[in-house]
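Only one protein chain is missing; all other protein chains are in place.
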């Protein structure tokens, strides 16, 4: 079980802030493909990965990051702090 | 009559903060030469002009600045504000 | 080093005084405050969403890098989340160093990283509804300097 978090417009498109998912995906990209195949709202949210950022266990990373041992993944748009 | 002001170690070497001087010098350099010829303490204070700065009527300028119409001249070391 | 992520407003002046008082040996203190700006005259409020847990970790990492790289006497980061009106202060950073160049550079570094690498997202609300603020390419480009 991995916990997935969504922020900002990604959260709005998917319609929930977080969910627990059972997956056998080996990388973030594979998880994205799995979710996108599942329902239209995921496909919509993940349609342009260049507009998204991903954090694995609260560290920014890339979409080819491996998921072995990971507890938490977050998807969100580019950050706008400061 | 021109009023001459001295600051920091220039003031200390010359031994006074300001004085009024009657001069026919045409430039700052000529005034410096006139003062240096007058007394040893001036010659000492003005011995290395690269270590001095000059302001004419409260504006930084060069030693070849003309003195016509000038009311106030100040001599001091490089500034150390901030 | 102090990092705070909070919903409540903060008093920048009091924070600056406290920070300066404890920055022993520093000759230079630089602060930056970010304020909600209403360029269009149509902004009713700004809402900032963040990623609890990761936000604190990211800010501590950024501040730690700044302290080490510029040998700072101290660094402070305060960043709010939640809802704010135009004119309200969103965040501040402060840096204390022996010399001014290091204090300035470290504060700019903190700001550049906060803009694009700390998990905050701004949303503006106006008479026509809400809109997520888009990240600026300029802000991303600013990171190449470091």
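Note that the chains take the letters A, B and C in the order they are written out, and that residue 1 is the start of every chain.
FYI, contacts are C-beta pairs under 8 Å (C-beta built on N, C-alpha and C of every residue); 3 or more make two chains touch, one makes a residue touch a chain.
This is a predicted model, so every value here is computed, not measured.
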For the chain not shown, touching visible partners are B, C
Which of these touches the unseen chain: B:2, B:33, B:55 or B:70?
B:55
Which candidate, C:48, C:84, C:111 or C:135, sits in contact with the chain we can't see?
C:111
I need the residue numbers on chain C that touch the omitted chain, in ascending order.
11-17, 20, 23, 25-39, 89, 98, 100-101, 103-104, 107-108, 111, 142
Extract the touching residues of chain B with respect to the undisplayed chain.
5, 7-9, 55, 58-60, 74, 76-82
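The criterion applied here is as follows: only the chains that are shown with their structure count from here on.
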Between chain A and chain B, centroid-to-centroid distance (C-alpha), Å
72
The distance between the C-alpha centres of chain B and chain C, rounded to whole Å, is 49
Out of chain B, which residues touch more than one other chain, so two or more?
none
